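Worksheet for the structure shown next.
Now for subunit A:
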Amino acid sequence: MIIATNITKRFGKLIALDNVSASCSKGECVALIGPNGSGKTTLIKSILGMVVPDSGTITFNGQNISNNWQYRSQIGYMPQIGRYPENMTIGQVLDMMSDIRMHEGRRDNDLLNEFDFKSLLDKRMRTLSGGTRQKVSAALAFMFDPEVLILDEPTAGLDPVASEILKQKIIAEKKSGKLILITSHILSELDDLATQVIYMQDGKLVFHKPIEVLKHETGEHKLSRAIASVMVQCQ
Partner candidate 1 sequence: MKTFILLLCCFYYTANLANTIQVGKNEKISTIRSALELAKDHDTILIQSGHYAEGNLIIRKKITIKGINLPVIDGENKYEVISIKADSVVVDGLKVVNSGTSSLEDFAGIKLYNSRNVTIQNNVLIQTFFGIYSQYGRNCIIRNNTLTAFKKEEQQSGNGIHCWKSDSMQIVGNSITGHRDGIYFEFVTNSVIWRNQSQRNLRYGLHFMFSNSDTYVGNTFKHNGAGVSVMYSHHVKMFNNHFEENWGDAAYGILLKEISDSHIEGNYFIKNTSGIYMEGASRVTVIKNSFRNNGWALKIQASCMDNEVHKNNFLGNTFDVGTNGSLVLNNFNGNYWDKYEGYDLNKDNVGDVPYRPVSMYSMIVERNPPAMILFRSFMTTLLDKTEKVLPSLTPENLIDAKPLIKPMNL
Partner candidate 2 sequence: MKKIIKYVITDILRNKIILSYTIFLLAISFTIFSLEDNSSKGLLSLLNIVLIVVPLISIIFSTIYIYNSAEFIELLVSQPLQRKKIWLSLFTGLATSFTIAFLIGAGVPILLFEPTATGLMIIAVGVLLSVIFVAVAMFAAVKTRDKAKGIGITILIWLYFALVFDGIVLFLLFQFADYPLEKAMIGVSALNPIDLGRILILLKMDVSALMGYTGAIFKDFFGTTTGISISFVVLLLWIIVPLFFSTRKFIRKDL
């Protein structure tokens, strides 16, 4: 569904993405793992068209995404740090987004209901805590029933209850055959979710394997330990 071919991106001297190629298809839940500054977010942003790669191509459903924007209506994106116009209330942000996306299909309000937003709708964005903002981001990412979900550190800053709600939602969406791209530092979370693992370091894609293969190769049962042993091998 998403195919990245030989993506390279430099920010000045820093090479953020170095000849990265990857391919993800429907029904997969891809865990994007790597140390800080390994290029995970840049890769996600390239897929979203927020960062324009210096070379290489990304196709979405067979279509090149450069100079294309309609494909983004198939993507729900939850950024690492959700930032919204400070003067707007949660209600206004939600209305604005549905106004802008002009989504015609099913509207998924599960998260809105479960996070219990009703009492918060009139609060201005600038007054919200980091966790509440994350909830807004999560609700928005799932709201328009997209084919692809891109979640950048989804559980960072969420309380355990909300975190669990979100996890269950991700599992449900995976079951309904959607492609989910997820990055997280908390590897234990990914155990229940991921079907594939992409490991990145210094802008390079180190490996891209199904989780079972990885566990088998390293002889570990937990993703966190498997990754840890891989990291040791790499060094």
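The definition used in the following text is that contacts are C-beta pairs under 8 Å (C-beta built on N, C-alpha and C of every residue); 3 or more make two chains touch, one makes a residue touch a chain; residues count from 1.
Here is how the candidates were picked: all candidates are chains of the complex that A comes from, given by their letters.
Worth saying up front: this structure is predicted, and the values here are computed from it rather than measured.
Note on subunit A: across 1 or 2, the candidate touching it in the complex is 2; the others do not touch it there. Within the complex formed with candidate 2, the subunit A residues making contact are 11, 45, 48-52, 69-73, 75, 77, 79, 83-88, 96-97, 99-101.
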